[in-house]
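Presented below is the structure to which this report refers.
A protein chain is absent from this complex, but the other protein chains hold their places.
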């Protein structure tokens, strides 16, 4: 069981701040493919991966990162802090 | 009539913060030569011009600067503000 | 030291407390980011990722401290709604010499801009876009 978090416009497009996902996805990219197949909202949110960033267990990583042992995956646009 | 000011260790070596000088010196270097000839304290203070800076009428300048029209000349070591 | 909070903070009081604690440092640099009222903006909303935010900032502080020999570093960053003119965040660094304090503060800012999970939304509902120049700014710190 994985907690998937969404922030900023990703959260708005999907319509949820978080959801629990049961998945066998091996990598972040596999998870994205699974989520995109769910509905139009997910498909739209994940349409352009270049405009997205991903963190696994609260560490920034890449879309080819493995998910083995992961508990939390977060998707969001490039950060704009400071 | 020129006011000559001394700061930091230049002031300490010469033993005065300022003095009035009547001079026909054409340049700062000429003034330095005149002052150095006065006594040992002046000679010592002006012994190494590379360790000195000069301002004419409160603007940093060089030892070959002309003194025509000048009212105030100041000698001091490199600044250490900030 | 780091604080992530929705409450306003007093940048001057924080700077004084930081400087008083940084005995022997000699040089203290601060950066304060303030909400600009461009294009009639009146409120900025900042979203963040609780947990990751603190971890990311702590890692950035550790790296800046080691890299520039900082004797101390401070990051305060707000989230939630902020009015025009309010401080969004501040950074402070202390070091023996000014060049290191300045570099440490610039490094912290460059990393906070693009690597700490905050997102700004203008009151019209537009999310602030990340700037290429902010990503480019990180390049100068690569060895």
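Chains: A, B and C, in written order; residue numbering restarts at 1 for each.
Everything below uses one rule, namely that contacts are C-beta pairs under 8 Å (C-beta built on N, C-alpha and C of every residue); 3 or more make two chains touch, one makes a residue touch a chain.
All values derive from a computational prediction rather than experimental measurement.
> Tell me the shown chains the invisible chain touches, ordered by label.
B, C
> Which one, C:43, C:59 or C:137, makes contact with the chain that was left out?
In the complete complex, the chain left out is touched by residue C:137.
> Tell me which of C:57, C:109 or C:130 is the one touching the absent chain.
C:109
> Any idea which of C:4, C:25, C:116 or C:130 touches the chain not displayed?
Checking each option in C:4, C:25, C:116 or C:130, the one touching the absent chain turns out to be C:25.
> Taking the full complex into account, what residues of chain B touch the chain not shown?
Interface with the chain not displayed, on the chain B side: 5, 7-9, 11, 55, 58-60, 74, 76-82.
> In the whole complex, what residues of chain C lie against the chain that is missing from view?
Spelled out for chain C, the touching residues are 10-16, 19-20, 22-38, 85, 87, 96, 98-99, 101-102, 105-106, 109, 137.
Going forward, only the chains that are shown with their structure count from here on.
> Which chain maximises the distance between its CA centroid and that of chain C?
B
> In angstrom, rounded to a whole number, how far apart do the mean CA points of chain A and chain B lie?
Here chain A and chain B have centroids separated by 72 Å.
> Per the centroid of Cα atoms for each chain, what is the distance between chain A and chain C, given in Å?
26
> Calculate how many whole Å lie between the centre of chain B and the centre of chain C, each centre taken as the average of the chain's C-alpha atoms.
48
> Counting only residues that touch at least 2 other chains, which ones in chain C make the list?
Where chain C is concerned, no single residue meets two or more other chains.
> Among all residues of chain B, which ones touch two or more of the remaining chains?
Nothing qualifies.
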